[in-house]
Structures are given as C-alpha cells and as structure tokens.
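Handing you this structure, nothing more for now.
Every protein chain of the complex appears in place save one, which is left out.
And then chain A:
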Amino acid sequence: MTNELAQLEYAIAEIMEIADGFGLDYYPMRYEICPADIIYTFGAYGMPTRFSHWSFGKMFNKMKMQYDFGLSKIYELVINSNPCYAFLLEGNSLIQNKLIIAHVLAHCDFFKNNLRFGNTNRDMVESMSATAERIGRYELLYGAETVESFIDAVLGIQEHVDPQLIKPLRYDKRRQTEEKLRRMKEAQSKPPRGGAYDDLWELDGLGTGGSSGTGAGAGAGSGAGSRAGSAAKPEAPLPFPPEPEKDVVWFIQEYSESLEDWQRDIMSMLREEMLYFWPQMETKIMNEGWASYWHQRILREMDLTSEETIEFAKLNASVVQPSRQSLNPYYLGLKIFEDIERRWDHPTEEEVRRYGREPGKGREKMFEVRELDSDLSFIRSYLTKDLVRDLDLYIFEKQGPEWKITDKTWEHIRDQLVASRVNGGAPYIVVQDGDYLRSGELLLKHQYEGIELDLKYLERTLPYVYRLWGRPVHLQTVVEEKPAMFSYDGEKHFRKML
C-alpha cells in the first residue's frame, strides 16, 4: 500500500471517530479513488452503473469540458446505498480528501436517517446495473435506435411519478385504482347520503383499510361512508382514473394499449430510478447544508497544520460561497442549520415562555430536523425574517427586457422559495382522463399555481406522450390566465383557448 493511501486511511478512521462522537449515523463506507473522467461519468449518469443514453453522454461532455477548462470541479460523488459508495477524485490533496470524507459521511448520515429516503432501494447500484443490462439486451433484440427513441420519450415525462411515502394497498397502485373504481360504482348504485364531509371517510377507508389488503370492508365506517359525497348521476360513466393520477409514468405504463412488454418493462425500470432519485431532489438544500455544517465541525476537531488549515478554508469557502446567479444550496442550507442551532441553544425569553424551549438543545433540534423535514418544510419552518435579511435574499423577475428585483418582503421570499421547490421544481401534472372523449385519448392536466408552462417545450413533449400512449394526447393548462388546451394527434398540434 502506498504511503498516500495509508495516510488517507488513517485520516478516514480519525474522521469517523470524530463523526461518531457527534452522533452521526452512517452506513459502512466504500471509498473509491477515480480519475476525473470516471467521476464525471458517474456525475453525468447519477450512478456508476446506469443504462446508456445519449443524453448522459451530452451531460458528461458538458461537465468534462467544464472540468478541462477549469470552470468547475467535482471533488466527490456519493451514492445513497448500503454500503455507501463515495468516489474521490484522483489527485485530491490529503486535506481536500479530509473535507470531502467528512462531507460525505454527513451525506450518508442524511441518506440513512432522513424520512424521505425511507423507501429508497439501498441496493440501487445493483438494480441499476441490472436495468442497464436489460436495456442493453433490448437494444440487441429490437435495435438500438428503436430502444433509444423509446427512452427519449420516457425521459420526457420521467419526473411525473408519485413519490408519496405512504402507499396504501401495499404499493400496488393497480389494485388501489381498481378498488377506487369499484367503490365508485357501488356508490353510484346507492342513493347518495348526507353530510358535506362524507368524502373524508373515503380517505380513511383507503388509508387504513387498504393496508389490510381487503379493501372496503375493513376501514372504520367505510361501508357506508365510502359513497361519493357528490351526487353522481347513475348513468354517468365512471371517471378513469378514479381520481386525477399524479403518476403519469405509471398510468401510461399500465394502461397504454400501444406498448409492448419490453417497453412497459423499460418504463417501470426508469420509474424506479426516478423514485430513487426523487428524495435527493426534494432535500437538496438540507442535504448539502447538513454536509457542509458537519465537514466544518469535524475538521475543526482535527489537528491540521497551518498550510492545511488555509487550504481547508479556501476549499470550504469555495463550497459555501454565495452565488449571484442562483441560490447556492450549500450556503443556504448551512445558514439555516446554523440558525436552528443558535436559536435552540439560546432561545429568547419569549420562546422559553411560550414554547417551553430549554436552552442548549441546538444539536438535538438539528438532528430532529434532518430526520423529519424536506426542503419544503425546512424552508417554510426555519427560514426566518432575520435570516432572509442577513442573507440579503430577494425576489427577482423579468420586466420587459430586464431582470429586476421586485420584492424584498421576507414572507414572500420564503413562500416563493417553497413554491419553487414544490414537486421538485417540476410542473405538477396529472392524468385527468384516460378515456378522454370516450375514445381512449389521454387528457393530462397541469395543476396551475401561477406559473405557466414553457409552451415550446410543451409542444415538443406532447409527441413523446403520444408515442407512449399511442392515441391523441391533450394537456390542459393556463396561458395568460386563461385555460388552454394543447393537443397532439400524431401529426399535428392543436391549441385552443377554453
């Protein structure tokens, strides 16, 4: 073993001991030292073992070029898995590696303990490798171009999955859907009954009754209560899907009539991959903030030479450096975590009086936050007025040809940040009707919340959906505050204002 590697191992052991002392709780670690092009490959694919697609090649090319030109540098890459894989850039100095190792440990602690990651597959490295192999075989069977253009289409809607953590009926969405349909049918044949809040029973029935696997009979009061509260006309066709379906990928994969088995297989595999990556998108600010907080704290405990201290400070500064271009998640997350620590360590008199907060509970509170929150709740609950002012946050938007600061009200800034993180930043789109116009067409609906869709992208994505669904597709959204419908029938686009 080379001297360098021995030094690194020694440092890792030391860092782990310090991390243990702080109470970080991580998986066994596998550190792998890789040359730059390998790190950048993994960075582009998000995983060491992912399937092949030109879009990853495009990303790789872009990232590698930025590296070659010295514009950006990835020092590490960490995979949410058990054991946890972390890839270190070959040529990192020892002190750089120390920072990175501490940083990575905190990421791993976050993966292991944050609730959003509760359902993620910790063997995803192997799963993705199996997926890659399977897609490779499909390429042999059906032609690389056929598979490629199919994947193009799937990737076009890949964000539209349903990442909810609580899944009734043991994850079996198809049974869940059929169950809902059956109940609706039942409800139609019986006269509607009573109260305005009856539909709440419905939720109850699905949530608890579902988990027992038998459906209607099990939930408390579900027998009578499960009737639809609204007065459905008996002859009206049942809506399909019974409720707007958030998981567009799943819906198409399950109910499209034009897909072949291998295509459904690819869709379901890509959907699994998206569901795996989703929590990382949902906790970007927290996760980076948490890791930055801990690499600082851990390195402070270490015996560094003065050169090391300076190099560490430089690297640390470059990581958490605020950026004018976009919010640096490392910085924002770090500042919020530090603020939480301060406020729970030294609560104000009012906080003590009103909430019974005891001083000195900063760390404890931080660990609680890292377990329970995602970026949405993290920002909503812990981005305070003082922080917004200290960080000099603002809202900017485009007015004419200029990008202007338009608002500095702290509540607005907080709410805007939250809004931008909803659904991982992607538009919220649901399947409204899988049998639109009663001719098997697909109606998607954009749940408009004040931000319009990019129409150019919209019109270029619809053909992808068409390719998957095999029949005309429609998307309902809002343009210039008026409802609008975009359609594609395989040859032509149609737009109409509603």
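Going forward, a residue touches a chain if its C-beta (ideal position, glycine included) is under 8 Å from a C-beta of that chain, and two chains touch if they have at least 3 such contacts; residues count from 1.
Following the convention adopted for this analysis, contacts and distances are computed from a predicted model.
When the unshown chain is looked up in UniProt, the name that turns up among "ABC transporter permease subunit", "Thiolase family protein", "Sporulation protein YhbH" or "Helix-turn-helix domain-containing protein" is "Sporulation protein YhbH".
If you put the hidden chain back, the residue from A:Met124, A:Ala187 or A:Ile413 that touches it is A:Ile413. Within the set A:Ile95, A:Val147, A:Leu315 or A:Ile429, the residue that contacts the chain not displayed is A:Ile429. Checked against the hidden chain, the listed residues A:Gly118, A:Gly143, A:Pro322 or A:Gly490 yield one contact partner: A:Pro322.
Of the residues in chain A, those that touch the hidden partner chain are 5, 8-10, 12-14, 16-17, 28-35, 37-38, 40-41, 44-45, 52-58, 60-61, 64, 90, 152, 155-160, 322-328, 391-398, 401-408, 413, 416-417, 420, 425-427, 429, 446, 451-455, 457-458, 460-461, 464, 475.
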